[in-house]
Every structure is written in structure tokens, then in C-alpha cells.
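Apart from one protein chain that is not included, each protein chain of the complex appears where it belongs.
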Amino acid sequence: MAGDTSEGAGHLLSPTALPRRHQAGLLGLLALAVAPLLVSDIDTLKLTSALFLAVYAMSWDAVSGYTGQISFGHALFFAAGGYTTAILNVHYGVSPVVGIPLGVLVAALAGLAIGVPALRVRGPYLSLITLVAPLIVLQLFVYFSGFTGGEIGLLGVEQFTPDPTANYYIAFGVFLFALAVFLAVTRSDAGSVFTAIREDEDAVVAAGLNPAKFKIFAFVLSAAVGGFAGAVFAHTVAAGALTPSQILALTVSIEVIIAPILGGMGTITGAAVGGLFFWLLRDQLRQMETVIPLLDVAVKQVDLLVFLLITLGFLFFLPEGIVPRLLREARRLGSQPSEATTTDGGRSPLEASLDGFRDQFERLRGGDRK
Amino acid sequence: MSADAVDGETAARTGTGSDGSYGPDDGILVLEDLTKRFGGLTAVDGLSFAVEREEILGFIGPNGAGKSTTFDCVIGTHPPTSGTVWYDGEDGTGVPAYEMVERGMARTFQSFRPLRDRNVVENVKLGLIRNRLFSTAGLRRETYDRAVALCERVGLGDQLEQTPDELPHAGMLRLELGRALATDPGLLLIDEPFAGLSGVEVADVSKLFLTLREEGITLVVVDHNMRGLLELIDRAIVINFGSKIAEGTPAEIRRDPTVQQAYLGGGGT
Partner (left out) sequence: MVNLVNIAVNWLLLSALYALVAIGFTLIFGVGGVLNLAHGANITIGAYTAYLLTTSLGASVWVGALGALVVPGLFSLALYQGLVSKVEEHPITVMILTLVTALVVEQVFVVGVGTTPRTVSSLLRGSVTIAGTSVRTNRLLVFVLSWVLIGALFAYITRTRQGKAILATSMSEKGAAIVGIDDGRIFTLTWLIAGMLAGIAGLFLASFTSAQPFIGRSPLLLSFSIVVLGGIGSIRGSVIGAYLVGLLDVVTVSMISTRLSGLLPLVVLVVVLIVRPEGLFGRELVE
């Protein structure tokens, strides 16, 4: 929906008048809303985790998919939120009601700490810094494990309630909130500026807009919402123990890159879908009993490897993402005319990001390449 | 407002700042002793001139004369090494480009740079967005309508939904103008608009420029080959090697031996 032209104020009128993709989205939300009533407790727990991943993925998409500043270490923000409230709770007895907002604040500051230097550093170098920052923090965490719980994790974090259904709806609330915030920002004028920054920063300047302001805003917003999710996570899914592997490790940062790319970068909704799909796929593989021929081993024994290979396949063969591809196919089969996630004939957000990244790369290398 | 009618006025101002220096109120845009050095290279060398309100000024010089660099310093892309830029009476030296645009100065790019991920009307809309983080999405309809009006103003009313890839060369120029006009400028710096246009298109675009001037916008048009330009402009500044070598009406410029020698090679337009 990056190229969503004006639909006027009347687009909230009646569900049947909405474009098909909006209808599909509403159905999806409805399904999510009633899910716990239809599935087992274990599956509810799983969906809860999947929802958090979806929120993390949306937060990544909001800055990296939209402004083109590709972050390879978004886990830093989730952990900033989660660990702030967890540490305050465990060591100082601070209630989550206070801890969570503080977590959001710390995460927002982390967003600033990354966003400001990011102005000076472009393209791949920016990504390198974002890759490395959480690794530094993680190592310090392990070093000061007395305080942070190190690799084993911080134990004794207060949980709102052990009830899986209640936890699910808390997560769903966070999901809806994040979805609303990100959709509001990206569909507003700020969103147009974000994508313009990704396309051509000079054009943004020529329009009388300060790109630095918007770039930092994107980072801080993304970090704050991601940190909020991380903070709530600490008091729900973490089930009393917050470990780095859930929220700070490199794998988390990688997951929140792959999920939006799979689902469709630069759309927010694609990130949400990608996050859910990704988590559920991973979970399916963890349980699959099917034996792989020749190797004589069950899928679930090598689930991570299989999952990574599938991801590689997706990245290679379906780079624009699932949601945009589905929309294109639906458009071809159905009758709705201009419903592309990209404006007709225009470039997709992924392409734009990649091209912009490549241009910065070429300039950095000082060469006169391609 | 042809060149001859203001001949008497401009005659007094021919030549480098005859009374010595320029001040902030000498025009909507005033450069005083503007210099820009890149390492050992001096691209702009003590350039001084004033742009009168609501005139159409030609900024002429051969390739490499320093025209684009001057633009860059004026609009704030690069701060000058020394000298002063006044816009609308206020000091604008070294002010960042986006802020100069907010103050009312806009420019078009010689190599058209539209945003390729959106259509014409969305491109123009970008210029209408205010430099604020939070703006109500509900204003979109009004902004959209204003963008459509702007497109019609520059002659793109029939191509609203097209993407820049689908526009012909002249259409891209109009899009550049539309985006610049969206920022509600008082001064428009136009970089080499006539390159690649046919005679008819040049005439059309010139008419558009005259209309804009009638609406109160001052225009500074840069070109290096004067084709079509001399009929359009009221006055011209000619520079070479970063310095002003002549100033005056088109008629005076044509006759000026320094100009002819510098690059016209003895021929006129």
C-alpha cells in the first residue's frame, strides 16, 4: 500500500466497499481475535509468540522498509525495552506498570543513539554499525551476568498472569496498537516523506523538508514501539525468565529482517503477515516427523537447517515478498484494477531500497562502478 | 515587460556593482562577493549581483563557468567559502537547503529527478507537505486537490496518474516545475530548462514562465546556450570562470564584446 493514492475520507464507511485487500486484512484480524477460542492452549501460546514477532517485524519495516536505513540489529531496541523493565522488576521491585513505560523510554533513547550517528554514516556502513551495536551490548550483558542474568537469563520477572488466553489477548492488544500506530504514520504525509527519503533524499530537501528529522523520527518511533513490545514480552511470554536468545541475540535481528522481506517490505502489513507466517513455519518444522530421504533423519531434528534453506529459497526466488506477490496474482485472477502494492509501473519498495543502498555503496567505495 | 522598456533603468547597473557593494534590500536575492573554493579550484570568484523582484533573470555562462555551483551555494546545498547571500532581506548564507526552500526559494534540477516510485500527482504532493513530523492524514484530500491544481497549472492536468517513466521530456520538466511550485516559492531557480526541447515546447514553457512571473514569482533561469532564453528574460548576468563578465539587457549582452569573445564565438543565438 505504499502507493496508496487518495481514497478520500470515505474509506472507513462500509466493509463491503473496501478494496479486496483491506477486506482480507480485516478477516485476518477477525481470525486472530477469535483464535484462542478455537485452538488448544499450546497453540495459543505459540500464536502469542508469533504475534510478538509480527510486532517486531513491523517495527523494523517502519524504519528499514520505509526510509531505507537498513538495520541489522533491531533486537537492540526490543531488548532495551524488555531488559529495562525486567531488571527494574527483579532487582528493584518496580511494577511493570512503571517498568514498561520506562522500557519504552530507554528503547526510544536507544533509537536516538542509533539514529543520530546513522545520519553521518550511509548504506552498508550504517548496517554494519547496527549489526555490531547489539553484539557489543550482548557481550557486556554476559560479562555483567550477575546483574543481567547473562546467557541463562534474568529469573524472577513478574508475569501479569499465567493464563495463556489472557496473555494472548495482551499480545493481540500490543499487535493492534502497533499496527494502528505504524499504519497511521506510514499512510500519512510522514510516510510519503519516509519513502521519498528512500528514493532520493535530495528531492526531500528540495521539497523543503529536513530529511534528518524524519530519519531520526523513524528510528525513534520504530525503537519505541519495538521496545514497548519487548517490555510487554518480558512480563508475558518470557514466563518469568528473560533470556538474551529471546530478545537480544543476532538470530532475533535476522528474523525481523527476513520476516518483512518474506511478507513484503515497505508495507507494514507485509511485515505483520511475514512475522506470523515465519514463526508458524518455524514451529511446524520443529515438529515435523517426516523423514528426509537419503539422509534418514526427521525434519524436526534438523529444523533450523531446513528452515534456513527454505528462507534462502524464498529470498532468492521470491524477493519481493509473499504479500505483494499474492496481491499481484489476485489482481491477475480477479477483477480489481489498480490494487498493486506499488503504484502501477513504479518501483517496488524493495527495489527502491536496494537501488538506493547500492548507490550509497558505490559512492562510498569511491569507484565509478556500474 | 520587454527588455527595451526597462533599458533606461538597467543601463545604470551594467557592469560589476558600480556603486561598490550590494545590500540586502537591493532585490529579492542578493549575492555579495560570493566565493566557493574546492581545494585548489575556485569555482565561484567574488560574484555579486542582485535579482529584482518579479523579474525574469537569465544566468548565463559556458559549461564549467560556475553556474550550478553558484546555485548550490545560494540555495544552501554547499555553504560558500566566503561572501553573503541575502534572500528577501534576510541573511541566508550557509542556511541549509531545506530551510531556504521553506523561506521561499525553490529550484529545479537540470537532470530531472522525479521520485520514480510514485505518480505525477504524488510527486507534486511531496512539495506540499510541511516540514512537521505529525500532520493529520485527514488533510490528505485537501492536499490532493491542491496537488491536482498545481499539476494543471503546469500543464500536467491530463497526466496525473502517470509515473515519471511514462512522461516525455517536456513533461518531466513540467513535473520538476510542479514540484518546485508546490513549495510556494517567491523565487524559482530554474536549471537549464530548454535542453532537449523542441522549438514549440520552448515557446510553451516560456509562456508558462511568463505566467508564473505574472503571479508574482521571480525567476532566475540558467542556461548555457541562450537559445530561446534571450526573448524570455528581462536581464541577464553572464559569468565565466566564476566571475561576472557582463550584466544587462539581452540586447546589451548580445552586443557586449567580452561576452562574444568569452564564448559566443562571435555568433549570436
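Order of writing sets the chain letters: A and B. Residues in each chain are counted from 1.
Going forward, contacts are C-beta pairs under 8 Å (C-beta built on N, C-alpha and C of every residue); 3 or more make two chains touch, one makes a residue touch a chain.
From a predicted model like this one, the values you see are computed outputs, not experimental measurements.
Novice: Indicate each shown chain that the hidden chain touches within the full complex.
Specialist: When the full complex is considered, the omitted chain touches A.
Novice: Could you tell which one of A:Ala31, A:Val97, A:Leu140 or A:Val291 touches the chain left off the display?
Specialist: A:Leu140
Novice: Out of A:Ala33, A:Leu155, A:Ala180 or A:Leu308, point to the residue that touches the absent chain in the complete complex.
Specialist: Touching the chain that is not displayed is residue A:Leu308.
Novice: Of A:Val63, A:Ala190 or A:Ile258, which sits in contact with the chain we cannot see?
Specialist: A:Ile258
Novice: Footprint of the hidden chain on chain A, which residues?
Specialist: Interface residues of chain A facing the absent chain: 70, 72, 117, 120-121, 123-125, 127-129, 132-133, 135-136, 139-140, 142-143, 254, 257-258, 261, 297, 301-302, 304-305, 308-309, 311-312, 315-316, 319, 353-355, 357-358, 361-370.
As a convention for this text, only the chains that are shown with their structure count from here on.
Novice: Could you work out how far the Cα centre of chain A sits from that of chain B, in whole Å?
Specialist: Each chain's C-alpha centroid was found; their separation is 43 Å.
Novice: Write out the stretch or stretches of chain A touching chain B in their complex.
Specialist: Against chain B, chain A makes touches at 2-3, 5-6, 8-9, 184, 187-190, 192-193, 195-196, 199-200, 202-211, 213-214, 217, 342-349, 352.
Novice: Any idea which chain B residues touch chain A in the complex?
Specialist: 77, 96-99, 101-102, 106-107, 109, 113-119, 121-122, 125-127, 129-131, 133-141, 143-144, 161, 163, 165-166, 179-180, 182-183
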